[in-house]
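Left out: one protein chain. Kept in place: all the others.
Chains here go by letter, A and B, matching the order in which they are written, and residues are numbered from 1 within each.
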Amino acid sequence: MAIWKFHSPFLDEVKSKGLGPALLFKTNEVVERITAGLDIEDIRSMLRGDPAPKPNPRVRPHADGFWLHMRPTYYHNLTVGVYPTFRMGWLSTYFFAFEIITGLFLMVFYTPSPLVAYENMLNILSNVPFGRLMRDLHKLGAEMMVIVVCLHMLRTFITGSYKKPRQFTWFTGVILLLVTLVLSFSGYLLPWDQLALWAVTIGASMVEAIQPQAVGDFVNLLVRGGPQFNEGGLLRWYLLHVLLLPIIGIVFTGVHYYKVVLHGHGLPPEVEPVGEDTAKRTPVDQRTYFMPDILTRELLLFCVVTAGMVFAATFFYHAPLEPHADPLVTPLHTTAPWYFLWIQGMLKIGDKFFWGLIAPGIAFGILFVLPYLEVGPSRRYGDRRVGLSLGLFAIAVLAILSYMGTPRYAVLSSADQEIVAELIPQTHPGPFRQSNWQDFVVGEYASAEAHSAPNATLTRLLEQMEEGLHHAEAVAAENERAGRAPSSGAGLKDGEGFMIIEDWQTGLKRVTFRIIWEGGPGADATPCTAGNKNEFCQTTYIHRDSNYRQGP
Amino acid sequence: MIWRVLLGTFSIVLTMVVLGYVAVTEQSRMSSFATAYDARKIEAGAALFEAQCKNCHGANGEGGIGPALNALDLFNGQRMEEIGWNGTVEAYVRNAIAAGRPRYSAAIGDRGQRMPTFGQAYGGPLRDDQIETLVAFVMNWSKAFEGPDGRIPSATATPNPNAAGNDITIELPAGDAARGATLVTACQACHVAGAPTVGPAWETAKAVDGKNIVQHAEERLTDASYTGQATTVDQYLFESIVNPAAFIVPPYEGATWQATVTTMPNNYGATLLKQDVADIIAYLKTIP
Partner (left out) sequence: MTTEAIKAPVVSPMTRREFLYYIWFGSLAVFGAQTGAALLWFAYPRFKAGTFGGVFEIDVSELPPVDAAPKAFSGGRFWLVNIGDSIKDDPRQPDEWRPTRGVKALYMICVHLGCLYSWVPTNNRFECPCHGSKYLSSGTAVAGPANRNLDVFQMQAVDANGDVIDATEVVNGEGRAVSIEGAAKLLIDTGKRIPGASNPNPFEANA
């Protein structure tokens, strides 16, 4: 009966050849199917470095396979080295994939609600094996992605690879730049600590500036989920971060890369005749085939960069975790993430509608339409001195604006607060909290007598205080010369600093930083009481085990 | 080309070694991270305490308008027992901070003020995570009371001398039935609203035999099945409040294996003052 007959071609092979050869034959067949065209001997000849046979089987995975279908089968020899691409495009894609993978794993332990997001972060860092490494990799990868994408754009600009016929490739690239920046920014909010909440509040506040006001308010509520960031805002930005932007990113990366392959990697400008694009017509003797040469290089880059990332995230780079987000308290010296400092700098210049919306809009607008405006036929550096100089100038302006975005510029409060803020900053641990707890001997110490403090730690901290007071004294003298009140702005006349350390609870000490200046309370006044004039006090508590040096 | 293969292999091996290092140190890193952040919770709680709590409880938890928090009788559970709270001390502290206190602590008596609510869920200003930091800070005071074995010595209850106690033969002060009426609201859930299903009824209308409390007391005192120690109606009523298990009124005795367990709480001797019991007894005798 037919149903009892078991027919296997494999067993026929075994019968005719014997088990060994039959297995080898079968394996060979499977390998050829998996690689879409390369059997064992083809692979081996590739790995040995043999020249490709004719017809070349190594192009079959490109033609017949899915994964290599869009990748070019060969590259021009001159595009294969570190110059001219510096591999920045490849690295951009690598980091995008890296972020997706590390992000997916972090998603297992994260819920986008202000009630639990911060506790989820604590859980990831204290109760999930490899949790801190995963988070640090994700954050480091994000920073690297922004850097690499910007460098890629810079390289493309410098080599003039945005010119005809590659204008639309550049256009999609600027979209990808925006996607990268907003991805990084939206991810910033998710830990829901003070840094997250306020950095993103600053950035998103520009939306409020949209005129007419009604539109601005509408968009503001749309973006934030409420007048201030709350559970609605967090959820929206989370969905933006894990769904919408990655989808847009993947789609546009596809379009971008397709266009790159369609036109071929641009050759170095100096080897092409002016105005011509010969990238697609690669002579046979100038070809480097993808299999195995480019594949090996890409695999190598993957291994080296991954090793570098894991090494850096384990030993050097640790993403910070500040205290729980507090919508009622903005820390002194809060800043935007570094890649948005330039916008924060612009916002300090003037009207937030122009400087926060119009100016960045114009900047990105120029980026978008650059290849359609700058239509000079030559890609050679010598022929593009004006353009390259303008590019250099733009970078310099960005750098200056970024400096202006830091707290050092125009956001400093009075000297007394600044001196104390140097010791106990509100945005990161700072020198005081990172010192050895055992060195905080109970007592009252004057900064003028730093050298007689019981140990080196206290001396160092008191000397820092004293240095700040000296500087403030110098500014006060200048103020006087200029006819202003001496103890105003960054100046303090006759400033004195004190550090008072008390035992408070088991393992907990209370430390008060006190600065008085000209006209302040005398020696018999109770320190730090309401009503004391020309006195600034700030108290902090420090526990033996809080270990601010360990990383986050 | 070979150098690429070698460099690639080396990078992978390096990555594996680093991952191995992380795996090996991960357990201790995680626990030291947890310790560090528990410590930082205490720091945050200290700052909040200074801002919100020190005016009533004292900067060092020594008390004032509010009870002392830096006190052994908080951490050994004595205060919790006095009000009949049966959770952990930490839960007790969390509850007091978040929900406030409608009734004063027995340890401090009535100072005219009650602790306000602080938790946002109860209309107060603080978020849950801020409440947690305050709990951590207050609980940190317990460390000063720990013995060498790391435990808090248990309440060697120096009982409140004015508590009613469990001895029903003592002499109670004169009772004020009007005040007694204000003290029994908690009892009415079982003895009035829930009677006769949950507890014996106080009102004759609901009593199974149509008699009032005083009549019941007189009857049961002389009954052969009475297992308590009372000899007078007042003592019977006293006993039924502070030692409810002494005699369980039929048909409430339940199944035989539940003989030593009653539904009525048995700690009123500790939580009620003598005057309270006297007033309640006076009130009970007036119920028709």
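Convention: a contact is a pair of C-beta atoms (placed from the backbone, for glycine too) under 8 Å apart; a residue touches a chain by one contact, two chains touch by 3 or more.
Please read all numbers here as calculations on a predicted model, not as lab measurements.
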Shown chains touched by the chain that is not drawn here: A, B
Listed residues A:127, A:413, A:436 or A:550, member touching the removed chain: A:127
Full-complex contact with the absent chain, from B:19, B:72 or B:192: B:19
Residue numbers in subunit B that touch the chain omitted from display: 1-2, 5-6, 8-9, 12-13, 15-16, 19-20, 23, 254-255, 257-258, 260-261
Touching residues on subunit A - with respect to the absent chain: 9, 13, 24-25, 28-29, 32, 39-41, 44, 47-49, 105, 108, 127-131, 134, 299, 303
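We take it that only the chains that are shown with their structure count from here on.
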Residues on subunit B engaged by subunit A in the complex (per definition of touch): 1, 4-5, 7-9, 11-12, 14-15, 18-19, 21-23, 26-27, 29-40, 42-44, 46-47, 50, 60, 127-130, 137, 140-141, 143-144
List of subunit A residues in touch with subunit B within their complex: 49, 115, 118-119, 122, 125-133, 293, 296-297, 299-300, 303-304, 306-307, 310-311, 314, 323-324, 504-508, 510, 539-548, 550, 552
